[in-house]
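Removed: one protein chain of the complex. Kept in place: all other protein chains.
Letters A and B name the chains as they come in the text, with residue numbers starting at 1 for each one.
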Amino acid sequence: MKNVSWFLALLLGALLFYGLSSLPPRNSPILTDHVSSRYVERGEAETGIHSIWVAVLGDYRSFDLLAVSVLFTVTALGILAAGAGTAKTFPILPGLLWLGLGTALSLGLGLLPLKNDGNFLDFEILAFWTDPHRARSQGALLLMAGALLCLAGLLSLFVRRFRSPEGGK
Amino acid sequence: MSLFQALILLLCVVGFHGVFFHSSLGRKVFSWVLLQAGLVTFLFSLAPGGPALPKVLAVLAAAVTLSVGLGLTLLCRKFWKQYKSLDENDILKRVPK
Partner (left out) sequence: MREHLPALLIVIPLVGAWLALAISFLSHRLSRWTAVAALLADLLAVLDLFPRLSAQGDWHYSLGGWAPPWGIELVVTPFSAFFAALLLVTALFTSFYLGSHGLLAGLPKVRESLGEVLLLTLVPGLLGMLWVRDGFTFYLFLQFSVVAAAAWMACMTRQTGPGVFYFLLWGSTGASLLLAGFLFLYASTGTLNFGDLLAQLFIFKNYPIALTAGALFTLGWTAIVLFPSPRAYRPLFGQTSPFLLGFLSSVFVRTGLFTLFLFFFLVLDVPGLSQPLGLTVVEYVLIYSLFLEFFVAARQKDFLHSIAYLSVAQLGYVFAGFALGNKSALTGALMELTTQLLVVAGFFFIAGSLSSGGGSLPFSRMVGLARSRPLTGLSLVIFAATIVGVPPTGGFFGKWYLVLGAFEKKDWVLLAGILLTVLFNFVYFFRLILLLYGHRSAAMARPAVTLFFKAPILALAAGVLLLGIFHLEIIHHFIEPALPKAFQNLPVPNVPFLGKQVE
């Protein structure tokens, strides 16, 4: 494996060197910024969210944030699974509760617009229960809250598992 | 090649190499984290005071690193408790067939 590792590292190094030196410079006329520039120029007007970060993370690319929430959940379930069925090792309910709340919030925000003919995660449709101008910003913030709840659940389970005396079984 | 790009290259290559080179599971995990750090650095290099998208992606990539890193760390701890070693050769000899 050690000989293979040197070969693979050299291969990757050569590839990355080739790629990095072939990248067009930042001010090159061939670079198009049509995606990012729209976020900056029209993000606040389209989403009602002042912060471009929140607009991109919580609205334009909300599906990515949902995927990360699911990743947190799956990792937490893996932590549960690795020790399941042995003698009771650590309390799991607090962590599971955070995870459940976070997942319910995230998936709920995605599914709610479907009821009113919107697309999945289309926060514009949430205008039926809040101020239309704030629907997107509130949706984005709630989605981020959902992701943070899932992260809290993961960290809670991780810390409890790590500190449990039977963590090796 | 700029200094930033050299740093990206170094982190990615050292990290990738370490994943296969080291026999300690803990060092393998650390090497993978280095590889991820290289990618996050790459993302930051694409947005110096400019577009928000690469920075957002960098935050998401860091979240992935945290999540997977926690999982790998817990597995390492499990092996340490069980086999009192993180050396893969030691562990492979003692795993029941």
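Assume contacts are C-beta pairs under 8 Å (C-beta built on N, C-alpha and C of every residue); 3 or more make two chains touch, one makes a residue touch a chain.
This structure is a prediction, so every number in the text was calculated from the model and none was measured.
**Student:** So which bits of subunit A touch the chain we can't see?
**Tutor:** With respect to the unshown chain, the touching residues of subunit A are 8, 11-12, 15-16, 18-19, 22-24, 30-36, 38-39, 59-64, 67-68, 70-71, 73-75, 77-78, 80-82, 84-85, 96, 100, 103-104, 107, 110-111, 113-114, 118-125.
**Student:** Kindly note down the residues of subunit B that lie in touch with the hidden chain.
**Tutor:** Touching the chain left out of view, subunit B contributes residues 12, 16, 19, 25, 28-29, 32, 35-36, 39, 42-43, 46, 54, 57, 60-61, 64, 67-68, 71-72, 75-76, 78-79, 88, 91-92, 95-97.
In this text, only the chains that are shown with their structure count from here on.
**Student:** Using mean CA coordinates as chain centres, what's the subunit A-subunit B distance in Å?
**Tutor:** Inter-chain centre distance comes to 19 Å.
**Student:** Report the residues of subunit B in contact with subunit A in the complex, numbered from low to high.
**Tutor:** 1, 5, 8-9, 12-13, 16-17, 19-21, 48, 50-57, 59-60, 63-64, 67-68, 70-71, 74-75, 77-78, 80-82
**Student:** Write out the stretch or stretches of subunit A touching subunit B in their complex.
**Tutor:** 1-2, 4-6, 8-9, 12-13, 16-17, 20-21, 23, 26, 33, 35-37, 39-40, 52-53, 56-57, 61, 64-65, 68, 71-72, 75, 78-79, 82, 151, 154-155, 158, 161-162, 167-169
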